[in-house]
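The structure under discussion appears below in the form of structure tokens.
One protein chain is absent from this view; the other protein chains keep their places.
Lettered A, B and C in written order, each chain numbered from 1.
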Amino acid sequence: MAKVEQKGHTLSRERLVDFLRELLLIRRFEEKVEERFRAGDLSGFLHVSLGQEAIAVGVCRALDGSDVVASTHRAHAHALALGMHPNELMAELYGKVEGCSRGYGGSMHLYDVARGLIGSNAVVGGGLPSITGSALAFKLRGEPRVAVAFLGDGATNIGTFHESLNLAQLWGVPAVFVCENNGYAESTPAWQQLPITDLAKRAVAFGMHSITVDGQDVEAVYHAAQRAMKHARDGKGPVFLLANTHRLTGHYVGDPQVYRSREELREARETQDPLEKLRARLELPGEEWDELEHEVAVLVQASVDFALNGTDPRPEDALENVYA
Amino acid sequence: MAKVEQKGHTLSRERLVDFLRELLLIRRFEEKVEERFRAGDLSGFLHVSLGQEAIAVGVCRALDGSDVVASTHRAHAHALALGMHPNELMAELYGKVEGCSRGYGGSMHLYDVARGLIGSNAVVGGGLPSITGSALAFKLRGEPRVAVAFLGDGATNIGTFHESLNLAQLWGVPAVFVCENNGYAESTPAWQQLPITDLAKRAVAFGMHSITVDGQDVEAVYHAAQRAMKHARDGKGPVFLLANTHRLTGHYVGDPQVYRSREELREARETQDPLEKLRARLELPGEEWDELEHEVAVLVQASVDFALNGTDPRPEDALENVYA
Amino acid sequence: MVTMTYREAVRDAMAQAMRADPDVFVMGEDIAEMGGSMGVTQGMLEEFGPERVRNTPISEMAIVGAGIGAAMQGMRPIVEIMYEDFTTLAMEQIVNQAAKHRYMSGGQLSVPLTIRTQGGAGWSPGAQHAQQVEAWFCHVPGLKVVYPSTPADARALLWSSIYDDNCVLFFEHRLLYPLKGEVPDELEPLELGSARVHREGEDVTVVAIGRLVHEALKAAEAAEAEGISVEVLDPRTLLPLDEDALVRSVRKTSRCVVAHEAVVRMGFGAEIAAVVQERAFDHLDAPVERVGAKFCPVPFAPVMEQWVVPHMEDVLAAIRRTVGRE
Partner (left out) sequence: MVTMTYREAVRDAMAQAMRADPDVFVMGEDIAEMGGSMGVTQGMLEEFGPERVRNTPISEMAIVGAGIGAAMQGMRPIVEIMYEDFTTLAMEQIVNQAAKHRYMSGGQLSVPLTIRTQGGAGWSPGAQHAQQVEAWFCHVPGLKVVYPSTPADARALLWSSIYDDNCVLFFEHRLLYPLKGEVPDELEPLELGSARVHREGEDVTVVAIGRLVHEALKAAEAAEAEGISVEVLDPRTLLPLDEDALVRSVRKTSRCVVAHEAVVRMGFGAEIAAVVQERAFDHLDAPVERVGAKFCPVPFAPVMEQWVVPHMEDVLAAIRRTVGRE
């Protein structure tokens, strides 16, 4: 059932540099979000993906243009990896009309239907049933599309997880459930919230095909995701894709992390950074890296400028979009 | 993980005759319920346990007096096997003050707290979390008690099942979840509602100990249940006890069963009757059987008389018991 | 005009939509071979096959949520929740997902999902199979709530619900299924949000929904014999609410009774009373009287159950109270 993906070095250097650029964009974007939050620019509830970028990039690069994705409260990386422009994302965090959800959604409610993002969700597990349902629609219509849900390890404890995967398997719909297993649900470590250590066992309850992969290795994630998408697209049923990863920051921006030791965090940052891993593997010359950094920094800074220059909704716009 | 219990012939003949008497009591009681419903005596929604009696008897005989049980919509057998007097049960079905729930509950809401029955439940899966919680209370208080939930195969599809078993395992509480796997949820056969055939796999998702047993063999059920209770009582954590069985009648009393063939039903009735199996094994002389029949018939008829002579609640009693 | 039962009317709306449109399908527990626990979908499996008449596992969250997903992809699913008591299990999907995706996406997505459910007391099923919970959903912006009381309304409103681009909660009452009534030969859609005046009158307006519409009509007849002229109005769509129709009626009659089977406290009647007292304040000659179930879960024993839920007599008593005031 559960097979750990071996690192394969089959992608071209060019492709991997492209992955690295995307990882870096997410990293710097998220750091900018932290910075802007601390500066008091941003309101609401923000969850960044530092350390988990490789899953977003590896999975989203394995998608077809017509596939759809449901994300979680930790959604920025998925949105960017799906090709959302940083401007649109940052504008949303600033509550501007130019934002991807036109200011109605916010960090936990990113939408970009044109690019397949059918909603990130602030309710843990809340988006899973709609992925089963989207995949059902694809199956009923005979469309070769896959519906993908991201979820955390904590989300495997909630009833919607069980019902959604169970139904997906029963009906053999083209869905892929990507579990970003970072070992924490907010402050709660795995041992306090999960009765098992190998989360691939969750899939056994449904007889669902599962694949386990090192979530810090973007290439491995990409290959695993490709296999998962193919399985689903070929009509072989849904897949549970388990990506083990590390959250290299707090649960939310501003989290003092009283519940984990500085050492644990430091060690993870030093040994589990997906960017550093890929950079090391590519043996990227300092110059090339600096170029990437520059390129990304420009984009990220531009997104802040774009957002700051964005349009506030009128208060009474709040009454729009309630009904179709 | 899943071990099919072998039939053991270790119980005394006397003990087995006692089991047989109980099986017969349930059988004749349930048949009487069907009869009284058809006669128009009973209102509401009735689900009888014809064919599944051995699970109720085998499990309840393995309990300690201080254990607690949550039952389902198909609850009569559990109540009787727990020692509820047929009078109290029948009076409840007739909506009388003398009923086990004083007429407030009805067939799907049987309570007998003194004997450990903390409620049967008309919501599929609805009673499971409270069994995890009852078991938690026993653990917190250091009481050597076990909390037992009955559930159907259909109930393994609902979120409460997942959450309750998961939590029970995480906290290692003394709970036993008894799955009466009769291959149907109302009209829906297993293949239309379950993505797996071996329901023991459900327990794998939680790392829960599971035992599979032939639910038509009361002695096997008894032994398996004893082991399950011991496991839980000894502090080794919860158990998923899977009893494969057959529903030898409709889902509810009056069900025309358009969804299954007469042959399937006839064959099951001929080959899967737990009473006939035990009777055959005991090679019970006709005389002894007739005696049991007589004994049980008297009890069952008396319960109807008792119920008919029972007291109707006053309408305004409806406003009692809403709050403590 | 043809005569059909409420049950047939519901079925006919679904079947006609499914014949016309491959994007419409139904799913729910035991709706296929068995035709649903209330027989509403009987015969549909035979006509439309198992892909479009889908039996589901017992997974209320997932089936509502799967409906949401399919609706997001442009289909028009109809999900049946066997008893409205079990909408409690799907509450998160209904309230946080179906009702809000359009809004949270700034208008990018729609969820044209219809959730049919049924319930009601009167046959002694006990406390977990007999509640009326329509009021909850009227508190949720983004949802529509429909509760028809006649075959004609059921058919027309269900069609309109299926073709509404929002999530519609469609409530049916178990005891109404065998009710016969005339329906137009051709299915004519009915705008969601328009009330029906079932009977005109001068002295009191009775606003009633579901089963209570029929109790109100009986009460109106009895009142007429006493010289009280009663107007009976059924909002049919509880959200959006046709406030104008009810305010117009009460401004005419100056008195109002509101009746439903759900418990009075925080029931739909509270909203009606609040709207009427606000918008017809200067016209009211008596307080709005509320009729509903007494404040307890629905008990099993038939004698208690019958006493708890309201009947014609309760509506009549309220009518008398309201005209008794000066």
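Here, a residue touches a chain if its C-beta (ideal position, glycine included) is under 8 Å from a C-beta of that chain, and two chains touch if they have at least 3 such contacts.
Just so it is clear, the structure is predicted and the values come from calculations on it, not from any experiment.
Among the chains on display, the ones the left-out chain touches in the entire complex are A, B, C.
Checked against the full complex, the one of C:Asp30, C:Asp85 or C:Glu261 touching the unshown chain is C:Asp85. Within the whole complex, the absent chain has one touching residue among B:Leu140, B:Val258 or B:Val298, and that is B:Leu140. Note on the undisplayed chain: of the listed residues C:Leu45, C:Met104, C:Ala216 or C:Leu246, the one touching it is C:Met104.
Contact with the undisplayed chain is limited, among A:Val123, A:Leu265, A:Ala297 or A:Ala324, to A:Val123. Looking at C:Gly36, C:Gly65, C:Gly142 or C:Gly201, the residue that reaches the missing chain in the full complex is C:Gly142. Touching the omitted chain from chain A are residues 43-45, 92, 95-96, 101, 103-109, 121-126, 154-155, 157-159, 185-188, 192-194, 258-259, 312-319, 322. Touch with the hidden chain on the side of chain B covers residues 68, 99, 101-105, 109, 111-113, 118-119, 121, 123, 126-138, 140, 147, 159-160, 163-164, 166-167, 170, 320-324.
Counting the whole complex, the residues of chain C in touch with the unshown chain are 85-86, 88-89, 91-92, 94-96, 99-100, 103-104, 126-128, 131, 133, 135-136, 138-139, 141-142, 239, 241, 262-263, 265-271, 273-274, 277-279, 281, 284, 286-290, 295-297, 299-300.
Everything below uses one rule, namely that only the chains that are shown with their structure count from here on.
Among the remaining chains, the Cα-based centre furthest from that of chain C is the centre of A. One finds 36 Å separating the Cα centroids of chain B and chain C. Centre-to-centre separation between chain A and chain B, using Cα means, comes to 45 Å. Listed for chain C are residues 56-57, 59, 61-62, each touching two or more other chains. Touching of two or more other chains is recorded for residues 159-160, 163, 166, 170 of chain A.
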